[in-house]
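Here's a slice of the assembly, chains where they normally sit.
Per-chain numbering from 1; labels A and B assigned in written order.
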Amino acid sequence: QSNVVIYGVVDTGFIKENGSDTRMGSNIDNRIGFRGTEDLGSGQKATFELERRFNLNDGTLAQEGKDWDGAANVGLKGDNWGAIRLGRVNELTTETLRTLDPFYQYGVGSMLLSTQRSARIDNTIRYDSPDWMGFKFGASYSLGENMKHVTGVAYDPNRDPGQPQPDATPANVKYAGADNDGYAVMLGYDNGPLTLLGNWSRLADSNKSYVWNLGGAYAFGPARISLAYEQTRDKGWKEGEISIRSKQQTWLLGLEWLMGPGRLNASFNYGRVKDVEWSNNDSGHKDVKKYALGYTYDLSKRTSIYGIVAYSDYDDDQIAGFYRGEGLNNNGDPASYNRDSVTGVQIGITHKF
Amino acid sequence: QSNVVIYGVVDTGFIKENGSDTRMGSNIDNRIGFRGTEDLGSGQKATFELERRFNLNDGTLAQEGKDWDGAANVGLKGDNWGAIRLGRVNELTTETLRTLDPFYQYGVGSMLLSTQRSARIDNTIRYDSPDWMGFKFGASYSLGENMKHVTGVAYDPNRDPGQPQPDATPANVKYAGADNDGYAVMLGYDNGPLTLLGNWSRLADSNKSYVWNLGGAYAFGPARISLAYEQTRDKGWKEGEISIRSKQQTWLLGLEWLMGPGRLNASFNYGRVKDVEWSNNDSGHKDVKKYALGYTYDLSKRTSIYGIVAYSDYDDDQIAGFYRGEGLNNNGDPASYNRDSVTGVQIGITHKF
């Protein structure tokens, strides 16, 4: 038992958004994990991580069928050469970029998410360098799941893979054309007040969609300002499932301010999408501006309460549906959300163990 | 790791009832839990509970998809003001009433269950008072899951929600008319030999069905006698799923007797149901008498073996089907069980850790 550390987060509260009743939901993802390290001598270690993610409001898994959604990997680690892990791990690009978001991509204040992001990825070998005077390097390689190059029954190879195929069942889609391995590279610098990072990644089975981003942060006194830019080229698939073909650009400006017994967080996001197959209009771009403000009050090192307000102003209902993950409608076009601006309010409690 | 306590129960054995082969099954629900308490100072604490429920005979979850069926919540607790929890918690009314049942609502000897009970409930905020010279008070509020007031496609709003709609799929039913929040209040007194309690509750998404009950227990020497009465008004829905519209009354007389290295348990239940839409007869009531006797032999404080015998005498096959949870038949009427009396015998072993 001394080989295993148990840790976790429990977080829930109430969320109210326009167009929906108050619901119970979390800010930081709920989790319980088991991890350990074995000293192999000569500065070498063996490591493992197993981490469940779940919904605290109803006790269900965060993602159906993912027993260890948060992490499931084994690895080796050396003081001088870094660490290597195999299995299900954090996606390197997402893991680093989200550190620039004052809301860490959680809750109603979360930064705008690229459609080609996945917080964790399967079938992956990931390398992390040690810290070289602030510089860090990371890389990962992920195997695709289409092992036998099967083409789905309902899949028409003459159609553009970026064109959603409404008659394709998920099982068929899974093995359809999006048949590529994935990889990611990360370069970072983190020393004193300054943080800089850059990423390039593509997910496995994504029809070679890709994302790149650049960002940085600077801390002075109790405040930290961050800035990031991300560009996404979505070619219509994500991890073997249909996504919405598009080009996306996201700008983030963030502020964290230690204030009283807690932290004030604020951010401004600007998102811009083009080349989506909107049913009525194939040309031009649409955008969204998002403003978020929150305060976290620490009851102790492990327990805090929070309140967050966010306002998103979309160009129209369709771009709202795109950013809020409404998926595709029956015509195979991006589905609309029923309004073009959304205010979200969230309060809750976070406890770490 | 010092922040987490691991606990649980493993229990299985054999059950034989008329009309079915011997099967393997448990008495006390199988579970493994992780819980912890953090001292925040000034008599204040943060708490969390995560508890799995499962079947020991085949290693499956007790309820499909419920990763933490037993509990999933975070809360605060104060010596002087009580405790508040958010998430998935014990339903207050069931938690207290079952303490009057010598079989604690487990196994073949369990008291008759109201169709508007749920041992645990989702999306809930629950308050428990501290003990004021024996007096206790509790209250809970649960959000409904029909967040957008959606009406199911196959749902006909002109039909009585108490009328089962055989063509309604579960997904449609889930979002059909039963669109209410739930709440519960409990008043209790527990001091020396005397226990008294009363409850009123309605579940979320139950078409405002409700239950109330009153009960008490008195201990003298090695014996404890308990008495309870419960009344249910089932309006055809339970947590968003179709239930059987009916009025139910239940009387319970219970006896627990410390005897030798264990306990003798005995109970008599009388249940009475009316206003059910029986296919052949809409009027009048039907009843059941249930007699249960059991003995639990303690091998240690944590391990015991048990034997239980129960006999249920139903008015007819239909009311047997109603109480044994046979659900609805193809006509949308309550399904019959294939006999009007059932003897159940159960033996097994319980181990707590």
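Methods note: a contact is a pair of C-beta atoms (placed from the backbone, for glycine too) under 8 Å apart; a residue touches a chain by one contact, two chains touch by 3 or more.
Here the structure is a predicted model, which means the values were calculated and not measured.
*Asks:* Out of the whole homomeric complex, 2 chains are present here; how many copies are there altogether?
*Replies:* This structure file describes a complex of 3 copies of one sequence.
Everything below uses one rule, namely that only the chains that are shown with their structure count from here on.
*Asks:* Expressed in ° and rounded to a multiple of 5, what is the rotation angle of the C-alpha superposition of chain A on chain B?
*Replies:* Rotation angle, to the nearest 5: 120 degrees.
*Asks:* Using the average of all C-alpha atoms in each chain as its centre, how far is it in Å between chain A and chain B?
*Replies:* Averaging C-alpha atoms per chain gives centres 39 Å apart.
*Asks:* Along chain B, where are the residues that touch chain A in the complex?
*Replies:* Residues 1, 3-4, 6, 34, 36, 38, 40-41, 44, 46-48, 50, 65-69, 71-76, 86-88, 120, 122-124, 143-144, 146-149.
*Asks:* What part of chain A is in contact with chain B in the complex they form?
*Replies:* Going through chain A, the ones touching chain B are 4-6, 8, 10-13, 19-24, 30, 32, 52, 54-61, 64, 299-300, 302-303, 348-351, 353.
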